[in-house]
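A protein chain is absent from this complex, but the other protein chains hold their places.
What follows is chain A.
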Amino acid sequence: MPRKSDAAKMEEVGIEIDGDLSESDDGGTQRRANRRQAGGRGGVKGRGRGKKPASDDDDEDDEEEDEAPRGRRGANRKKPAKKRGGNDDEDESEDEPPKKKRGGAANKKRGGKAQDSDEEDSDVGKGKKGKKGGGKKGKKEEEEETKGKKGNGKGKGKDKGKDKDDDKDKKKKKKKGDSSSDSNSNSSEEEESMSEGEMARLMEEVEEKKKLIANIRNKPWRMQRRLKLLKEAQEFVDKFEGALGKGKGRKWYAYKVMMTKKWIKFQRDFENFRTACIPWERKIKEVESHFGSSVASYFIFLRWMYGMNLVLFGFTFGLVVIPEVLMGLPYGSIPRKTVPRAEQDTAQDYSVLMDFNGYCKYSVLFYGYYNDQRTVGVLKFRLPLSYLMVGIGTFGYSLMLVIRTMAKNADVGGGDGEDSDFTFAWKMFTSWDYLIGNAETADNKYASITTSFKESIVDEQENQKDENIHLRRFLRVLANFLITCSLGGSGYLIYFVVKRSQEFATRDDLSWYEKNEMEIVMSLLGLVCPPLFETIAELEDYHPRIALKWQLGRIFALFLGNLYTFLFALFDEVNTKLEEEQSIKNASIWAMKEYYANYSRLMNDSEATPPPMDPADVIRGPCWETAVGIEFVKLTVSDIQVSYLTILIGDFARAVIVRFLNYCWCWDLEAGFPSYGEFDISGNVLGLVFNQGMIWMGAFYAPGLVGINVLRLLSSMYYQCWAVMATNVPHERVFKASKSNNFYMGLLLLVLFLSLLPVVYTIMTLPPSFDCGPFSGKDKMFDIIMETIDLDLPAFMGTLFSYAANPGLIIPAVLLMVLAIYYLNSVSEAYQNSNMELKKKMKMARDEEKNRRNNADTTNQVMKDLEDLLPNRSLIPPAPPEPEKPPEQEPKPKPTKTKPGTAGKGVNLQKDVALASSNPNARGPVSRPPGPRGPGPGPGAGPGRGRGRGPPPR
């Protein structure tokens, strides 16, 4: 006992404040609860009802009637009751029990269950609780009702306690002493009597205490108080548990907590592991934190590209290259796998190899190396068929992947809604990660928070911007006109140069410039146009995100010219090679015959089979496929070199110079002219897209190209990450890239389609070379499929295919597809509309809520204005006093938040002004009066009169 009283004292000293907090809202909620319960439940159990109010020590009104019941309860509780002394929180938690008690002893089990659920609440279902907390004021009453029956009263009590203590700190500080003394004295009186019903109640209370113990961690109390309460509760439980024959639970609970912790830890580790499995996630995050999501979007795109190329690489190598290497004929066995004798001397020279001639040309990297054997190896692997299938499958897979990703991104874009209601608030309060304990990470985090704020600020500024719309429109039209002009100009220039180069091709006396005219013009255009477009785009003054899209689109159009010239030149080459081939074919056959004839003549034995000709000596065709492949590989490699060198010189060297020459220069290099480079998003993205186009086009003729590309992307990831972190500075206006970089995907899709065309054209129309590649000897490449159908599949399949290829079947199928597209399109449009509609509704609901909470001031004001505008009002002579009231009515609603006097007035005026601007007519009656009126009778007369006048407008 002495210890306990000590404890009580301490609490009184130390914990008063906290006690008050919880008490204060207890007062509010429980009072209500009381009444209701008194009315609604009284019949069930008189005692229960009495006890409930006992909790409201702070409730002056109910204080008297509380007294008696409290005594009873005190009897049950004995010591705890005494301890309760200066401590009201305990009340709050212990008061609940009696409520539950009403349910009877039978509920004990449920109580136990409830406890479990409570724990789960605290551990897992925090969200649920949050909701409960949010709506509590309103919901509380309902809950209280159910509480009587269910055991989980404690949870709610807790909620209540947590609710608002912070808000209402310094109120009601007395009143504790008396309640405690009451209970003390009463408890001692009735301590002896303990009936059956009381036993039951006792058990309930034990349950309650246990629950308190279980949940004590969730309460926003000071530690000391918690310990105190805990001790009390434990003692209580210890004391009575034995008597009531209930002892376990604690262990089970501890075990459960431990398991929960373990489970959470496991989940965390698993999550970490998963994040660690995403390649370069940390690198990209780091870039993002310093350069914003727009730059990071490039790297994410690059990573995506890498993933796709890895799959393509897997297909190509697994199904084409590896089988050929393992099961096909070895190098040197047949002419197409051998370096011709004329080239053998230089075949290993570095310069030759770098041009992908010599040994490179006659290797698995290129089309020409593959043999036309129908099957290779013991597995009877149909290599030519596989080659064609992989070639087509590459496109099929890429197409599918791009479209799928686009669809998924569109889904994401619609789903999570970037424009959340709390963009800034969440950034402000939840962006700092309290786990960060490392200085470097912290710096990154600061940078990323700043960046993300800047991004949102840019968005916000863009939303708020409203200037001369006509000027803006004019400028945009002008800018588009200028850019169209320059695009058209450069298009014509390219066309002109290509024409000229064809002309030059027939001549021999060319100067260096004339030889390289096309390349020079192309690279000049590529150098000049993008910055030009960027400059012109300044006129448009778009949001940087939209500006980037425009920029991308325009440069894309320019680069298409590049592609066009390249393809044009290539087809020229192919055509000449095809012509050349025809003659060589004859020569080759003739040479072969000659060889055999010579052999038999020399041997004088026409019967003997001559040994085959040395493969190096056979006359070869030009093998246009390999030539095309080499062309693409060269282009890709030079592209890699150029882009890496650009980074090294344009960014790194520049950064070094700016950084170190700045010490001894006449102007500030860092802030002034050269400064550091910015990361060129549009250029890099387009580079990546067009490079991928090259890969798609070239992969059919050079299976090794995919491997080269994978290496390129891999190195590029590290290299560019390093370069951007080391040498670039963030953009002036960091902007948020849309999460779904669908625009990049769209460009990629376009390029994929464009690169699909020439390849399919060659496969379907051009005859393959007669002496190289898997399709040699066929008229067309796709004949291999016909052959397979005829030879390897059952006959009916052939007829089936021939039916399927019938135009009568194809045309309806196409029609059906068109119709399906149309239908799906209109469905998606409808969904979009309803989506917009719902969004609007949500926004409206939110505004409404705001308004309602807003004391309905604004709406009232509008109503009043409307009333004042009624014709009769302004006509009736005695009206004058009327319009004076509205302003004074203001202080009435105000008191809830501020002092009635001064603050209310300020707001009042403000609102009037706002209204006046929106509705000039209302100005006369409403906004005038507040000026002179306000200071005078304001607070005094206001509320009274205001009240009288308040209701009608509602």
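Some notes on this structure:
Keep in mind that, in the parts below, a residue touches a chain if its C-beta (ideal position, glycine included) is under 8 Å from a C-beta of that chain, and two chains touch if they have at least 3 such contacts; residues count from 1.
Criterion: contacts and distances are computed from a predicted model.
When the listed names "AP3M2 protein", "Fanconi anemia group C protein homolog", "1-aminocyclopropane-1-carboxylate synthase" or "Calcium and integrin-binding family member 2" are checked against UniProt, the chain not shown comes out as "Calcium and integrin-binding family member 2".
When the missing chain is restored to the complex, the residue among A:I449, A:L532 or A:A591 that touches it is A:I449.
When the full complex is taken into account, the listed residue touching the unshown chain is A:T430, out of A:S351, A:T430 or A:S511. Remark: the residues of chain A touching the chain excluded from display are 14, 121-123, 126-127, 129-131, 133-134, 159, 162, 164-167, 169, 213-214, 216-220, 222-224, 226-227, 230-231, 234, 254, 260-261, 264, 421-426, 428-439, 441-442, 446, 449-450, 453-454, 456-457, 460-461, 849-850, 853-855, 857, 897-898.
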